[in-house]
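Of the protein chains in this complex, one is absent; all others appear in place.
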Amino acid sequence: MENRKRMTVVLSLTLIFIVAFTFQAQAGQTYKLGLSLAITGPTSDAGDPYSKGVEDYFNYVNDMKLLGDDKIDCTIRDDQYKTDITKRNFEDFLDQGIVFYLNYSTGSTLALKKDFDEEKMPTIPASFHAGNLVDSSYIFLPIASYSAQAIGLAEYVVNNHKGSTPKVAMFIHPSAFGRGPVSDVEKAVAAGLDMEIVEVVEHGKDLDNTAMLKRLNSKGVQYVISQTIQSPVATMLKDASRLGMVAKTFGEPPPTLSPRSPVQVRTPSWPWPRSTGVMIRLPTPIITPMALWWPRLLPKSFDAPRPGA
Amino acid sequence: MTTLSIDNVTLTFGGLNALSDVSMIIEPGLITSIIGPNGAGKTSILNCISGFYHPTAGEIRYGDRRLTHASPHQVTKLGIARAFQNLELFSGLSVLDNLMLARHTNLKYNFLQAMIYVGKASRLEAENRAYVEGVIDFMELEPYRNSTVGNLAYGIQKRVEVARALTLDPQLLLLDEPMAGMNIEEKEDVVRFIMDIIKERNTTIILVEHDLGVVMDISDYIHVLDFGEVIGSGTPEEVAANEKVIEAYIGED
Amino acid sequence: MSYFFQLVVSGIVVGSIYALAALGFVLIYKSSKVLNIAHGQIIAAGAFIAYALTGWVGIPIYISFLLSMVITFFLAMSVERIFLRRLIGEPIISVIMVTIGLMSIIDGLIFLTPFGSVNFSFPQFLPQELISFGGVSISWTQLVGVIVTVLMIGGFSWFFKKSTVGISMRAVSDDQFASMSVGISVPRVFGLAWATAGLSAAAAGGIIGNITGLNFETLQAFGITVFPVVILGGLDSILGAVVAGIIMGVIQQFASGYLDGNWGLNGTAEVLPYIILLIILLFKPHGLFGIHEIERV
Partner (left out) sequence: MSTNRWLATGNYFTSYQDEQRLFFTHLDRTILTMFLLLLFVWPLLFTLSNKYMLVIDNILIAVVAIIGLNIVTGFAGLISIGHAAFVGIGAYTVASFSRTLGDSHVIITHAWPLMIVLSGLTGAVFGAIVGLPAMRLKHLYLAIATLSFQMIFTWTINFLEFFNQGQTISISRVFWFTGKLGRKDHYLFWYYVLLVVVVLSGFMVRNLLRTRYGRCLSAVRDNDRAADAMGMHPGLTKVYAFGLAGFFAGVAGALHAYVYRGVGFESFTLHHSITYLAMAIVGGLGTLNGSFWGPAAIITLELQVETLAEHAGQILPSTWNLATALKPFSFGLVIVLFLMFEPRGIANWWRIVRSYTKLWPFRY
């Protein structure tokens, strides 16, 4: 379970922070935490399991007495991916006296950045958008930012590519979390990464990506780095394989259907990236959706440019 | 006093002539009736005059103003009002509001004054309200002043329709079958109102009506339409003697 | 040139799905003059039912598609029965608002299931080989989708023109009182209109689900994108729905094929349908094929 593993990483780090920030606390105390995230609405395909993970994890922490006599009480609220509800939830959490805040979306993290600073409220967002860290001293990213991940991928492409400068396109979500890494990858390229970014595609809710793929092909794009949520990538992959671009996954293997289903999904030509970490090798393009959040995939040499640092 | 003249008006709907080459002159101060069998184009003429339809060919002039391409609200501003055949009331509003709407162009306060209300807006509202009350009085609508129009009886609604047209203070009043679907007593009421309008307000009236008895009794001048063409015009006596008219109404043999 | 034709072909594929979804709107509008805002949700429901039947119950996929159509048929019928039957005679605005409410209700119901937040995809049951001709390729899934769409639209047009029920549906749309007086049960016709719309929605849902995978957000968004199609076609014309669907599909493909990536534009396929819709409405206020009624006063 990759999700679980990832969650564990995030949450252990969270825990360290909490302990670090509340060192003066007495034994047998209950720490209040707040998490506001999208359990319904856009991106709930990630938010829903995330909320369950958080809930289970803190239950685990309390049951296993990882904090000794201390307990963690984490209130989880659905914000439907809406910034104004997130803000309301945050104010509510403040009223309840939380000591640590967990946020979710990039948009709300950026919107509430000032509030975190004013309230001196340590925050870990589920969004690893590098821009979260700009002008803020209370937002923490427990793992590499999206930018760092994207640059890591770019380096992976460069290291494994044979021949002349690889031509790369970026397929991104039309929002801050998709757009954020683009400029950082561009910076890396400017700093000497041997790669050419041919085009940055901000996808919509397209039912068919033929046009986009054909266009990229005609521009000689060899790899596509994706930074977005699951379903657009899935649509694109299907179209890619239809257009004869052989798709290859790396990372987690695509899931199979229930054993009773009459047809099994064949790997790797018809992948459904359930986890967000899938890389596809087309005869030309490589498609890598967002969040290679596994540190093991990040090249050792990698040194993420931390914006603002 | 202004004369309405209709010159060679043709109105076509999808290749079908609703009116073909219709000409008539409406003299001021008279009751002019337009009669004819169903589908003869009576209402179409009124629609052309009041701007709901625009003639395909020909011209309509009111005094020296051309109405051929005017929209209804422009026509209304010239002092031509109309009562509709199939009630076109603001059925969700009260009788009072319906009539106040007819004073729309007379309420000459601006938006800011309306927002503040005290002062000019209030004064003008009261003045026009008084005018409306005059019409309510004239049309004997007092009991229904605050009732929602949609809930009133058909005959009353017809009367409100006429009252609303009157509230516009028209020089030329177009009445489209004001007596349709009424019984004898109600018809007599309407006839009385029409006669009063002519007498007290000195308004020109164009009447479209099916009831030949009424038309013959009260009209000063009659135009007879059939299949979109004028087949006879004249005083009631002349029309009654016109063979073509008799033919159209009674049919050949 | 093959680029151009590939765009056209993909556009037609997407467009025909639009047409099928638009058909559901047209069916309801034609008989009851109601624009069903919740149609996207019904499409999603149809697709999810088909998946649940095959993925969880284990029914063979073809049968589960048919079953989902039948279920959605009755589902839509009962929606009409429960929520809209009482509103016959109410102003159209409130009926449309009810469909907006329905949209939320169905959303809530879907969030009760895993479909609300998890992505699924239909098992593949069609050959994976591509059909290519002259540099233009199309998958079996898409081809079958188009064929089903054509069949359904053809069937519905025939149904409207020839069958007794179809004729009574047209009669009701023309004049409710007159049709009542000749013995047509107006509520039954409304129910039937919703039911058939549900049927076509399930078909559309199945096809989209096969092409893009089952993601609630995508299906919802699809329901909204169909609006410009319906309005462009003229609300009460099946032919209009087909033509407008294909126009929109092709336009979207052209937009992302020729506009995106140039002049700093991106995601134009999402906004262009609406811009074109506005422009066309300025010149043809009743859509391309809508009936322009002469107002009688």
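Letters A, B and C name the chains as they come in the text, with residue numbers starting at 1 for each one.
One rule holds in what follows: a residue touches a chain if its C-beta (ideal position, glycine included) is under 8 Å from a C-beta of that chain, and two chains touch if they have at least 3 such contacts.
Note that the coordinates shown come from a computational prediction; the quantities given were computed from them, not determined experimentally.
The absent chain, not drawn in this view, touches the displayed chains A, B, C throughout the complex.
The chain omitted from view is touched by exactly one of B:Pro28, B:Pro72, B:Gly155 or B:Gly234, namely B:Pro72.
Touching the chain that is not shown, out of B:Ala40, B:Ile60 or B:Ala102: B:Ala102 (per the contact rule at the top).
Per the touch definition above, the residue from B:Ala40, B:Met139, B:Leu168 or B:Val245 contacting the chain not shown is B:Leu168. Of the options C:Ser94, C:Thr164 or C:Ser181, the residue whose C-beta touches the omitted chain is C:Ser94. By the touch criterion stated above, the residues of subunit A touching the omitted chain are 39-40, 48, 51-52, 55, 75-78, 80-84, 87-88, 91-92, 94-95, 107-108, 110-111, 114, 118-119, 174-176, 179, 202. Within the entire complex, the positions of subunit B that touch the omitted partner chain are 50-52, 71-73, 76-77, 81-82, 84, 88-93, 97, 100-105, 107, 109, 111, 114-117, 121-123, 125-126, 129-130, 133, 164, 168. Although one chain is not shown, part of subunit C still touches it, namely residues 35, 83, 86-87, 90, 92-94, 96-98, 100-114, 116-117, 224, 227-228, 230-231, 235, 265-267, 270-271, 274-275, 277-278, 281-282, 285-287, 295, 297.
In the analysis below, only the chains that are shown with their structure count from here on.
The chain with its C-alpha centre at the largest distance from the centre of subunit B is A.
Ranked by C-beta contact pairs, the top pair of chains is A-C.
Taking the mean of each chain's C-alpha atoms, the chain whose centre lies closest to the overall C-alpha mean is C.
Centre-to-centre spacing of subunit B and subunit C amounts to 47 Å, using the average Cα coordinate of each chain.
Separating the centre of subunit A from that of subunit C, both taken as means of CA atoms, is a distance of 34 Å. Along subunit A, no residue makes contact with two or more other chains. Contact residues on subunit A toward subunit C in their complex (touch as defined above): 39-40, 42, 44-45, 47-49, 174, 199-212, 214-215, 218, 230-231, 234-235, 238, 242-244, 257-258, 260-266, 269-270, 272, 274.
For subunit C in complex with subunit A, the touching residues are 3, 6-7, 10-11, 13-14, 17, 54-56, 58, 60-61, 111, 116-119, 121, 123-125, 128, 130, 132, 137-139, 142, 208, 211-213, 215, 217-218, 221-222, 225, 252-254, 256-257, 260-261, 266-267, 269-270.
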